[in-house]
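Working notes, beginning with the structure itself.
Removed: one protein chain of the complex. Kept in place: all other protein chains.
Take a look at subunit A:
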Amino acid sequence: MSEDRGYFNETHEQARASAMRFVEREILPHIDDWEEAGEFPRELYSKAADAGLLGVGYPEALGGSGEGDLFLKVAVSEALMRSTSGGLVAGLGSHDIALPPIVKWGPKAMRERVVPEVLSGQAVAALAITEPGGGSDVANLKTRAVKEGDEYRISGSKTFITSGHRADYYTVAVRTGEPGHGGISMLLVERDRPGFTRGRMLKKTGWWASDTAELFFDDVRVPAENLIGQENGGFMVIMTNFLQERLMLCIMGAMTARLALEKAMAYSREREAFGRSISGFQVTRHKLVDMATQVELATQYTYHCAALMDAGKAPVKEVAMAKNYTASVAESVTREAVQIHGGMGYMREAGVERLARDARILAIGGGTTEVMKELIAKQLKL
């Protein structure tokens, strides 16, 4: 590894090693309990912030480090995935989808108030786009914000919001104008605004350690200064934000598959059947080879997308393709890893069981596979 680092330089590897140590010390000893409990302790945000893990990729002036160095983010994200819990990574990283619109388009006062507080682990931020009536069909969202004097009055609801229960700041997509994508705006909503309530924590197939909730806005008033970007210019903000979110989902997918592959390889060497270790059977070996090939392709194509983004491009089509591919690799490799484990693979203690459950969301969140395909079709001018 020290010889051939590919896209990663020495600093990236140092950051990876440091993040890895954080995972080994602060997360791995507890992760099984946190998964069963359906949440991780809030203090993990401040611990991660102290290690500098929350601020990766954000401006130094706002409490971040390594702004503009995407592979630093990739290295740290890969290390965090070694916690073996996609839910924890999604929850701990919920600010990575909530803050970028504020950093890029939020007014200065909002930026300087909210971003440092979140990156220091003192506050939690969440992004709220999906609604009970529609998810990937962002252009038709229904939550309404009406401008009244120097305030917006918001009514409607959101669902499947990561960190939805515990967040202090919500970056919320609302309708301020006409139907369709030209009437959407982004507003910052603080948790203590009257009329704003959070519903139950939702029970999910996977991502158990992440807090996922419904949000209700009952004539919630926020000052006009809470507008992020231009009024009715929110669709562009959401779409720009999606690119990095999807890249992160690609990393999650490739890492979920890689972890399952590693576990399956280790288990197949140990486990004996019919008098020899099961890796001695060609059927197992070939299965592992297919898995390893998929993991490598998923990883390298994700890196390729990251390199394009690192060079300042907006590879919408490539990232959409990578998202679909990595999500399907995550599903198929975790399935086969469970299969190689046999009955043990169906047990929670084996670990691959969780990876298989966590893989499923990757084809849904951040835009479903089907919506990605439509996006790709449009880019291919089909």
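Assume a contact is a pair of C-beta atoms (placed from the backbone, for glycine too) under 8 Å apart; a residue touches a chain by one contact, two chains touch by 3 or more; residues count from 1.
Quick note on the criterion: contacts and distances are computed from a predicted model.
Look at the chain that isn't drawn here: its UniProt entry, checked against "tRNA threonylcarbamoyladenosine biosynthesis protein TsaB", "Sarcosine oxidase subunit delta", "Electron transfer flavoprotein subunit beta" or "Cytochrome c assembly protein domain-containing protein", names it "Electron transfer flavoprotein subunit beta". Only one of the listed residues, A:15, A:278, A:305 or A:362, touches the absent chain: A:15. Interface with the hidden chain, as seen from subunit A, comprises residues 1-4, 10-11, 13-15, 17-18, 21-22, 25, 50-53, 55-56, 60, 65-66, 72, 76.
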